[in-house]
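Every protein chain but one is kept in place in this view of the complex.
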Amino acid sequence: MSSRRDFLGRLWTWTGGALAAASVLVLFRALRSAAPPVREAALDAAAVSRAVASGGAVVGELFVIGSAEAPVALSLACTHLGCRVAGAPGGFACPCHGSRFDAAGGPVAGPARSALARVPLARRGDTWIARL
Amino acid sequence: MDAPAPGAGAPSGGFGRLSFGFLAVSVLSGTLLVPFYTPAAAWESLEKIQSGLAWGFFLRAVHAYASFGVLVATAAHAVQVLAARTERQLPAGVWWRSVLLLPVTVAALLGGFVLRGDAEAVAALAIWRRILESLPLAGAEIARLFLGSVPGDLGAVALHHAGTLTLLLWLFTAEHAGRFIPDARGAVLAALVSLALAGTVPLPLGAPPAAAPAHLLGPWSLLGLQGALGYLAPAAGWLLPLAFVLLLGLVRHAEGRVRRALLATLAASCAAYAFFTVRVLLSSRV
Partner (left out) sequence: MFRTFAFVAALCAALLGLLTAWSREARRERAIGRGADRAGGRVERCVTCHAKASEDPGGAHARLALGCASCHLGNPLAFSKERAHEGLEREPGALATVRETCGREGCHAREAARVASSPMARASGIVSVDRFAFGEIPSPDGSETMTDVLRAANPTAAQSHLRRLCAGCHLGTRRVSRDDAIHGNGSGCSACHVARRLPGAPPRAHPPVDLRVGDDRCLGCHSRSLRIALSYEGLAEIEPFQAKGSDAACAAPVALVALHDGRPACRVSPDVHREAGMACIDCHLHTDLMGDGTARAHKEEQVEVTCEACHGPDRESGKRACSSFARWTLVRKLDGVVLPVKQTPRDANHARKGHERLSCSSCHAAWVPTCNSCHMSFSRSRRQWDFAAGKETAGAWVERSEGFSWAPPLLGVRGDGRIVPATPGMILDMDASAAGGGKTARRLLSPVEPHTTGRKARTCESCHRAPPAPEFEGGTRTGFRGLNAAEKQRVAAARLEPR
């Protein structure tokens, strides 16, 4: 009878909708849990002390400044939209939208609003470990 | 396929057929590039294709120019349709899916640019990820859905570029055109134009990904947005395209003064986009 057909039709629709919603939720949970883990990058201690002695240099994917006992690593990802910044007179400049940073990573001009991230370095043997 | 678009001879069909032809050339050339490309070693693959493969540079250029042709022909077709007011000949659902062809094409072009793996591509991928992450509620998850869970890994981008987006483009175009494959004239013309461009205007290899790019130039279709992002918040990266697509889609449902107002807004935003594009191009020459 038509009411049963209607009911079954609506049941199909609602079940389909529920399945779709459930899969979206499951997908959402899966994507949320897929956050990339903290990555460790090892920096050679000799390269770090050379970088520090010359006033700051790129070691791997970080820019190392500071002193030989307490080096500081700056992330080279622009705080606006993530492009890799390049060295410029007086600090850093981002080629994508024109943000500029001073030698310590503080924002000077352009759309970037915060300073370049400082990555903590921990000594392990004769390497420095950066947690990214 | 219940209400196919106007057939041959209609003034608003020419560029559409060309666009479908370009899509076919792009898909074919892209498939031929698959054996030689590895997302994990993207730049090295490009280097091998460009210099170490017989006719590799030519195949890559054909794929690139055919893909550009899809966007240009689709945009020209849209202008043609709006000028001739033939948008109402499509049912609403088909119309909206056809409008979606524009952002999906741009997404495919952006994916192709990112898959080059050079210094500019790395920067473009970072910007893309940040823009998606600025979506409300589930930004980070959406970014992972389309760009992969590991920042810098091109696997997800490659699969979506070759699979998801290509399928969507093909399905929506086929539905709009009323046929599964392009007609002969569109396909041949698209092939001729692609071959001409690929042979005479060589595509260079980008800088290796290790260093920061000198300036970000490309993809050419998104330079206007890049210029605007220098002044607007990152959310403008998805808000502006969304607004544009909505306005374009609504043209079908509006008439008279409202329709004219919508078209004027769209034209003004295209002009602003062109302005920002030129600005970025000029500033990179400095």
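We call the chains A and B, going by the order they appear; numbering starts again at 1 in every chain.
Note that a contact is a pair of C-beta atoms (placed from the backbone, for glycine too) under 8 Å apart; a residue touches a chain by one contact, two chains touch by 3 or more.
Please read all numbers here as calculations on a predicted model, not as lab measurements.
Relative to the complete complex, which of the depicted chains are touched by the chain excluded from display?
B
Of the listed residues B:Ala64, B:Ala107 or B:Leu197, which contacts the missing chain in the full complex?
Of the listed residues, the one touching the omitted chain is B:Leu197.
For the chain left off this view, which of B:Gly93, B:Gly152 or B:Pro208 is in contact with it?
If we include the chain that is not displayed, B:Pro208 is the one touching it.
Mind pulling the subunit B residues that touch the left-out chain?
47-48, 50-52, 54-55, 57-58, 61, 189, 191-193, 195-200, 202, 205, 207-208
Heads up, the rule we're going with is that only the chains that are shown with their structure count from here on.
Quick one: which bits of subunit B touch subunit A in the complex? Just the residue numbers, please.
119, 122-123, 126-127, 129-131, 138, 140-142, 144-145, 149-151, 211-216, 226, 229-231, 234, 283
Touching subunit B in the complex: which residues of subunit A?
27-28, 31-32, 34-36, 76-77, 80-86, 95-98, 110-111
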